[in-house]
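Handing you this structure, nothing more for now.
A single protein chain has been omitted from the complex, and every remaining protein chain is retained in its original position.
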Amino acid sequence: MSDPLAVTLGPLTLNNPILTASGTFGYGLEFTDFVDLAAIGGLCTKGLSLKPHAGNAPPRICETPAGMLNAIGLQNVGVEAFVSEKLPKLRACGATVIANVWGDLEDDYVTVVRALEGADGIAAVELNISCPNVRQGGMLFGNSPPLTRALVAKVRAATRRPLIVKLSPNAPDLVESARAAREAGADILSLVNTFVGMAIAPETARPRISFGTGGLSGPAIRPLAVRMVYQVAKALPGVPLMGIGGIAELSDVLEFLAAGATAIQVGTANFKDPGVSGRLVKELTDYCAARKTTVAALVGRAHRGGGRVGGAAGAEG
Amino acid sequence: MSDPLAVTLGPLTLNNPILTASGTFGYGLEFTDFVDLAAIGGLCTKGLSLKPHAGNAPPRICETPAGMLNAIGLQNVGVEAFVSEKLPKLRACGATVIANVWGDLEDDYVTVVRALEGADGIAAVELNISCPNVRQGGMLFGNSPPLTRALVAKVRAATRRPLIVKLSPNAPDLVESARAAREAGADILSLVNTFVGMAIAPETARPRISFGTGGLSGPAIRPLAVRMVYQVAKALPGVPLMGIGGIAELSDVLEFLAAGATAIQVGTANFKDPGVSGRLVKELTDYCAARKTTVAALVGRAHRGGGRVGGAAGAEG
Amino acid sequence: MKADHRATLTRRQIFSPGLFSVTFDCPDLARAVLPGQFAMLEVPERAQPYLRRAYSVADADAGAGTVEFLIKTIGRGTRALERMPERSTVRLLGPMGNAFTVADLPRGARVAIVAGGIGAAPFPALLRGIAKAGLSADFFLGGRNAKELSIRARFDGLVPGETVLASDDGALGEKGFVTEALARRLGAGTRYARLYACGPMPMFAALAKVVGPARLPSEFSTEAEMGCGFGACLGCVIPGTEKPFIVSCSEGPILSPEKIQW
Partner (left out) sequence: MKADHRATLTRRQIFSPGLFSVTFDCPDLARAVLPGQFAMLEVPERAQPYLRRAYSVADADAGAGTVEFLIKTIGRGTRALERMPERSTVRLLGPMGNAFTVADLPRGARVAIVAGGIGAAPFPALLRGIAKAGLSADFFLGGRNAKELSIRARFDGLVPGETVLASDDGALGEKGFVTEALARRLGAGTRYARLYACGPMPMFAALAKVVGPARLPSEFSTEAEMGCGFGACLGCVIPGTEKPFIVSCSEGPILSPEKIQW
């Protein structure tokens, strides 16, 4: 049998389906004390723009029940510094690198993607059209199917790399957004980005985050993200999906696979538990071995009516 | 000074702004061991339909991080049994009763509201156009501004009672829904109902709830609900709002007031802590007394730039 | 009257790994609770469990002010209970639900108690009540294996009658399901005035097929996922014969099997 953990998402084949989500894994190098970067399926970089970007004023984050709000504002070193300083180290670690990119305008996205074309060691590009924490660009593209379509088509023409489009859970109609991205050339859809939320400090009545609103992430959003993955998988069968939202344990991974994701990304949990992604790879390996199954067989099971995995799971007494 | 806790929402005046949310407080009578029903601002009944309704097959609920999913399916005793069996007891307790109503079709709503017109002791009617757990009616009305408009107008014509319309957080454009409900005659808007979510049992790959999807509630959704209240308060200044979503502590109440709600409803927290609503009334009373302020003064503060309440809150450190 | 009580863990007794009893100081609940009733326990844990968990009161000592629960480790809530340091405090909402009925039986009557695994939980208090009422009781305890039957230690000296053990593998007591052990007794002519049962759904389903034909009046202590435990959420329904759904926390948890749509 071939490797039971390997997964194929259109043009992208990964050793295993456990990736780390953009903005929650730094540039990967912050995690080398905790995770063997070669052992996870891949990592999505912090959102890259052409020029270095300073991000929003602090406070940028605040804790919420089973989650957090953030409005980092896409602070990043810029694509040039990423390629010259970070990428060589990541390659030396054996990491599978997915470059997450964003821009204010259509052309910004195209320019960043072009700038990455020359670099070696990038497995795929992930377009962030769903960041709620910048005044222009970001989520604006993701919330309008026509804008999504136009942007994805332009970027598609600019790269031969596997193209992932990251969808916004704040879109008025998620399935329409997904369809637009797919039809314009996305190989893979990743979902979801953060949900627009707000927290107000009761004593001062001011928002806890300087930007006002922030993106909600963490286990709190998991039931919403699972529903969205299920919904898109059902509406667009055959389109490879990466599931994201509140994943912290093996059972969460299995839930997203069952809902129709072929791979998943671990986000906020990396902050609380920086070794979590590596541990999930091990736990998933053990799970498949114990049940003599493969990850591919676990994908989309909820759409096929479910049923116990691997036969003889003793009936409850 | 008049009662510092009293609030006025258009035609509806309440002793205080702490209510309990529909479907999370039974018919009120389940709580008499834990709460003095006369002491809270009001209670919203379980959603009433013309005929008794059986609801969905079990399992109907499942726990999620800092919250729960439910698909009760609007099981209720029907408006007639409510009026003859429950309402007299509620009146005897001195409760301020808000009748939450729903239907499959426009006319169902109208018929229920008419059936309530004859009954004494109902302070207001709350239209549930946002329940995600029934195959027809419910959320379908709330997710389409034209349907919302038509339904609310019909119901408006059928009752002289204060009319509250409960909005769906799943609507493609919440502000448009709010505007439609308001323009069609809603006196008050309450928001939010539950968010459509899903949980899948990893071992069986089947949804944990027989209905498939369920509504997410509890502290997990609070940052989303606060954002929505803020957003509607900003877009429709002057429209009285009731804030709902994950409220369990005094600081949560203050947060919703600051965001622009004039009253709030406590939902899922009633399950975990059945005395919570009464305790919040006491804590809010103490808060206002200590700071020599009124609830009315706390409403919408985040829109006015915030600032410390009641002056001399000593600087930290 | 139902109330939300503060309770302090004072004792943990382990029967076998994952099967244990916890005793709390909780005088008001100890005084109020009847056999078969339960309490909603709030576990001090991380993001989950968010909701409380229902536990049948196994026994209560009004004099000492303590209530005891028998627990099987399943998931987050029970793992937390297993680990909880002594003197930790929890909240207990109760007493909830209805109770087993015993008072109407004449002195000397003979009853059967059927428990599957952790389904033994509500019976220490009931057995004490039965003995006090001058009844006799046969206690049928089933489990998959000897480990699951380790809980029998809690019943030493409590049973005013025969104790019948059954295990799926026959390692302890009779081989096969506990319902079969009961059926054999009934087939051999033993008669009971009433049967009390608690266990997993498959056991109840099998038992319903035994007690129905035997016209043996029965009280089943049922289990459903509960949001509140006092009739407010309508999350805990069980399909019924007389109406579509029974609200198991407030109309139950003790239900007669004819009312349940199997």
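Structural remarks
As written, the chain order gives the labels A, B and C, with residue 1 at the start of each chain.
Just so it is clear, a residue touches a chain if its C-beta (ideal position, glycine included) is under 8 Å from a C-beta of that chain, and two chains touch if they have at least 3 such contacts.
Model, not experiment: these values are computed from the prediction.
Listed residues A:G10, A:P59 or A:G306: the one in touch with the omitted chain is A:P59. Considering the whole complex, the residue from A:G142, A:P202, A:G218 or A:G243 that touches the absent chain is A:G218. From the options C:G63, C:P85 or C:P106, the residue with contact to the unseen chain in the full assembly is C:P85. Where subunit A meets the chain that is not shown, the touching residues are 23-26, 30-31, 33-34, 46, 54-55, 57-68, 70, 72, 75, 218-219, 270-275. Subunit C meets the missing chain through residues 44-47, 50, 85, 87-88.
Methods note: only the chains that are shown with their structure count from here on.
Using CA-based centroids throughout, the chain positioned farthest away from subunit C is A.
Distance from each chain's C-alpha mean to the overall C-alpha mean is smallest for B.
In whole angstrom, the spacing between the mean C-alpha positions of subunit A and subunit C is 46.
One inter-chain figure worth recording: subunit A and subunit B are separated by 34 Å, centre to centre, where each centre is the mean of the chain's CA atoms.
Residue positions of subunit C with contacts to 2 or more other chains are 47. Multi-chain contact residues of subunit A, defined as those touching 2 or more other chains: 65-66, 219.
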